[in-house]
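All protein chains of the complex are present and in place, except for one that has been dropped.
Labels run A and B following the written order; every chain starts at residue 1.
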Amino acid sequence: MAHFTSLDELSTKEIERLIERGLQLKQGAPVQPIPTKTVANLFFEHSTRTKCSFDMAEHHLGLHVLPFETATSSVQKGETLLDTCKTLQAIGVDALVIRHGETGYYEQLQHHLSIPIINAGDGSGQHPTQSLLDLMTMYEVYGNVIDKIVVICGDLRHSRVARSNAHVLQRLGATVIGSGPREWFDETMGIEYREIDEAFASSDIIMLLRVQHERHLADQDFRATDYHLHYGLTRKRMEQLRPSAIILHPAPINRGVEIAEELVEHPQSRIFEQMTNGVFARMAILERAFNQQTTKETI
Amino acid sequence: MAHFTSLDELSTKEIERLIERGLQLKQGAPVQPIPTKTVANLFFEHSTRTKCSFDMAEHHLGLHVLPFETATSSVQKGETLLDTCKTLQAIGVDALVIRHGETGYYEQLQHHLSIPIINAGDGSGQHPTQSLLDLMTMYEVYGNVIDKIVVICGDLRHSRVARSNAHVLQRLGATVIGSGPREWFDETMGIEYREIDEAFASSDIIMLLRVQHERHLADQDFRATDYHLHYGLTRKRMEQLRPSAIILHPAPINRGVEIAEELVEHPQSRIFEQMTNGVFARMAILERAFNQQTTKETI
Partner (left out) sequence: MAHFTSLDELSTKEIERLIERGLQLKQGAPVQPIPTKTVANLFFEHSTRTKCSFDMAEHHLGLHVLPFETATSSVQKGETLLDTCKTLQAIGVDALVIRHGETGYYEQLQHHLSIPIINAGDGSGQHPTQSLLDLMTMYEVYGNVIDKIVVICGDLRHSRVARSNAHVLQRLGATVIGSGPREWFDETMGIEYREIDEAFASSDIIMLLRVQHERHLADQDFRATDYHLHYGLTRKRMEQLRPSAIILHPAPINRGVEIAEELVEHPQSRIFEQMTNGVFARMAILERAFNQQTTKETI
């Protein structure tokens, strides 16, 4: 069963094959439509990018998408996630894309289903489709990430994006550095902490993390302008970046907090390119779920 | 106008034709697509199974499904159900699938519309598409229900499933018995009450009803474990069932309340099969609404 729950479950060879397939799809590689299959997207947490990106990827693959709204489903009557998934399986759904607030929600679930689960984010755990699109964006620029220096800056402790990325980037040969507020750094992630100005100036890839409204911005003691000054990508820090360095952000962006308003669309920013790439990364993941023949392994 | 609001409106011959058509569709009978027609699914109450099942049935028939979310519709501005339906008719919708909290909501409505209504559940009234899939599941096993003993167990008083089923089963030749808490039994349904152990041991078909969270499980005096012990399908009661007896439940299931966790997928359980059958039952109903030629009457 080709579940896609965490990049840890995939070999580096398989990860690089997916990246390559995503880049080929972006360049117009032909798609073999899968019109006889149905997918349901179960988003139990807010999403624009990931949800819409999957919808678009499914459309490009000719898949049927079963409408599913968590707010009006029987989840509201207390139905468990397992029974909801088994129900969808019983009525003929062939794959499930799931975002859920519970970290590792898929661990038990995957053993009780005969259809693949694609993890679109689990609590503070993993966000492997975001990682794949991030990697695709880096490979698009650099070919690979061997010996590249990647700084991840912000609330590493609560970020599923950071966690997914830190590990896979190291497996693929990159050097990963953490930065931002010391108290938000996560010692358990197995990466080095560096002070922001030094970290930014020496990196090839700057990954800014979102300051989460629900955690920090509502906090009266938290000042967005202070954060920007101390831990954001200011115009001044921009000038210190390597000219070849690229800027990533998983979005939604807090303009003027993690990044200065006018830098969001700077030529070195790949923020909107990441979103474009997300569609193709997810097409590659969906093809895998349906065992479509994709590219030959050339890596 | 081929409304589908209550099985009481259909002859037994027509009911059995729909059951047969559903079973044929399940076995792969060819479908004549209806791509020029548009359906809207109006669900004013929570649903996973019924809503998704209709969506899937409509997909298999090649119908266009107009997205309609009650939460963001003008119903929120106080528009009546009639005006909402007339609006959809005016913009070109060809059939309406409606679940609504008001018992008998369709009675006035159907006289003001020129497009068919399919009742997907009305208050504590009817749930005829559920009845049809229940019947289909019984016919699949037994061929028909003549002289079969069916026990309906649980909150009969508030169950639209019970009400729909009790009547039609008797019309089709079955003996229907009520069981579960005495105070939840409904004398007006014209069926006999029997104590649970006796009822279960002598039945061919066990229909468990859902204990409604919103009515009972939130009640501090209500104890799920007590209910299970006194009125649920325990492992012990399972052992007393006839080996040929089948277990049905309209779902969502409260595992460990109406039925022991480990019995949900017991070989005698048809609970997930019911969901699968629901898609085909609804295809047969939709074909009827659009006057598609279906199977020849062979009953």
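Some observations on this one:
Criterion: a contact is a pair of C-beta atoms (placed from the backbone, for glycine too) under 8 Å apart; a residue touches a chain by one contact, two chains touch by 3 or more.
Here the structure is a predicted model, which means the values were calculated and not measured.
Check A:233, A:263 or A:279 against the missing chain and you find that the one touching it is A:279. Only one residue from B:75, B:141 or B:224 touches the chain missing from this view: B:75. Only one residue in the set B:62, B:92 or B:173 touches the chain that does not appear here, and it is B:92.
One chain of the complex is left out; on chain A, the residues touching it are 43, 46-49, 51-53, 55-56, 59, 65, 67, 69-71, 212-214, 217, 251-255, 272-273, 275-276, 278-279.
Not every partner is drawn; the one left out touches chain B at residues 38, 40, 64, 66-69, 71-80, 83-84, 86-93.
In this section, only the chains that are shown with their structure count from here on.
Chain centres here are Cα means. That of chain A falls 40 Å from that of chain B.
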